[in-house]
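To keep things clear, I will list the structure first and then write my remarks on it.
And now, chain A:
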Amino acid sequence: MPETKFEPWKDPNEKPLIQFKNVSKRFGTFTAIDNQSFDIYAKEFFALLGPSGCGKTTMMRMLAGFEAPTEGTILLSGRDIAPIPPNKREVNMMFQSYALFPHLSVWENIAFGLKRDKLPADKIAARVDEMLKLTRLERFASRKPHQISGGQRQRVALARSLAKGPKLLLLDEPLGALDAKLRQDTQFELMDIQEKTGTTFVIVTHDQEEAMTVASRVAVMDEGRIVQIATPDEIYEAPNSAYVADFIGDVTLFSGTATNRTPGAKTPVMESPAVETTPEEAETPETETVETPEAVAEIGVPAEPEAPVAPETTTPAEPKTEAAPAKPAHGPQPNALGLWLHDKVWAKVFGPRTDIVRQLPPPSDAERKPKPADPETVSTETTEIPEGGITIDWAEGQPPLIALDGPEVEDGQHVQLALRPEKIGISKTKPDAVNALKGKVIDIAYLGNLSTYHVELENGTMIKAQLANTRRISRRDITWEDEVWVSWTGTAGVVLTS
Partner candidate 1 sequence: MRRLTWFNTTSLTLGFAFLYLPMIILVIYSFNASKLVTVWAGFSTRWYGELLQNQAFLDAAWVTLQVAVVSSTIATVLGTMAAYVLVRAGRFWGRTLFSGMIYAPLVMPEVITGLSLLLLFIGIGLDRGVLTIILAHTTFSMCFVSVVVSSRLISFDRSLEEAALDLGCSPFSAFRLVTLPIIAPAVISGWLLAFTLSLDDLVIASFTAGPSATTLPIKIWSSIRLGVSPEINALSTILIAIVTIGVISASLVSKRQLMRQEADEKAAVRAEA
Partner candidate 2 sequence: MRRVALIIVPYLWLLALFLVPFAIVLKISLSDIELSIPPYTPQLDLSEGWEGIKAFFAALDFENFVFLTEDDLYWKAYLSSLQIAIISTVLTLLVGYPMAYAMARAPNHWRPTLLMLVILPFWTSFLIRVYSWMGILSTEGYLNQLLLSLGLISEPLLILNTNVAVYIGIIYTYLPFMILPIYSALERMDDSLLEAAEDLGCSRLTAFWLVTLPLSKNGIIAGCFLVFIPVMGEFVIPSLLGGSQTLMIGKVLFEEFFNNRDWPVASAVAVILLLILIIPIVLFQRNQQKTREAEG
């Protein structure tokens, strides 16, 4: 509940702090904001994320009072703020350029807003000192803005906008001017200060990593419209559109027509003769199709070696078949990260899961042992795919893709399958997976902890697959021009219908 897990947007009794009601903003013929309605709750850290020109800054300037909506109303604590000029609003803004007054010292900058309120001098001094302490700027109080570093300037701007104790603090690309290393530290500092002061923050940014790190909820914007509002993990794991999937992180998108899979019917995994399973190929003691802990790091949660690594080679289908009938109601299947988050973090809040986890049983002793190099033992295993889901015909001469979960579709509907690179395995031999496609390695981007492989399929489609570099370089055997297989499970992708 609220004091344990912060999710006011799920509580119907919670009154939102900010309400946008059918707000539109036009500049001449250009529509910057197109009839948007959404709520922001008290104490939220709300991020407006989008490319430049998507209207996020206009949204913020309407909150600050520098622009007025052309249509619709914006309510702050239930009151329409349209008639209130910016200097009377209980909203403060931290500007992208910081807008520190160059002729005033750090102390005077922070005191500027307080003096406008005609507070007594001792109160102002006390509040300024408090702010200086909060932002660790005590030593620089008498300096002028040009006498301090960029990171310090950023903190002065923050202290100045927080000094008046606004109901709502707007941050316009607050970290844009800082270098990468400083930016990371500052993100955590921002979260810390937000928590300490209990102020509602609305941040505008084009940096998805920044939004994902700091925000409680992220609104992804495109051309004056909010495409999706959700928590960072939902945005990443369950994007509601190709736009969001593409904007947040890396993704490979397959477009095609969907066909509902007939219950009970076995879809041949590989249709083309070229990809027929042969015993030799199936003999893969070390298929590197794993979801790596590094994938977790991608969205800013510390990596954890014990994260469940789902071996996706086979599907002894006991729990899965049980889960299958209930599937459409459940939405996307949690992946390893989701499960790990649940077990490690959310279980303490919510209690154990009530729905059935489609998790594999622990590997048997026999499976733990290194498999003998006997082709016979492996070849007996055929790929058994659970019922339900859809197949997606996406290219001539390529096998259809199978997605076991996702929204309900009609046969023949146009859909897209979005796949994160870390959910795609890559191996030199044909893996025993629900989806496996053959291709050639074109490029390898070495990112330190991970390598991204750009694999070109036979029909020219490029797929990005990621592997954790858990082994030393000498043991990584996939290299340029290699014929490889990319594969993923039936639940790795997200089916997008819009």
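Selection criteria: all candidates are chains of the complex that A comes from, given by their letters.
Convention: a contact is a pair of C-beta atoms (placed from the backbone, for glycine too) under 8 Å apart; a residue touches a chain by one contact, two chains touch by 3 or more; residues count from 1.
Because the structure is a prediction, the values reported are computed rather than measured.
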| item | value |
| --- | --- |
| Neighbour of chain A by the touch rule, complex-wide, chosen among 1 or 2 | 1 |
| In the complex with candidate 1, residue positions of chain A that touch it | 64-66, 85-89, 91-93, 95-97, 99, 101-103, 112-113, 116-117, 144, 146-152, 160-161, 164 |
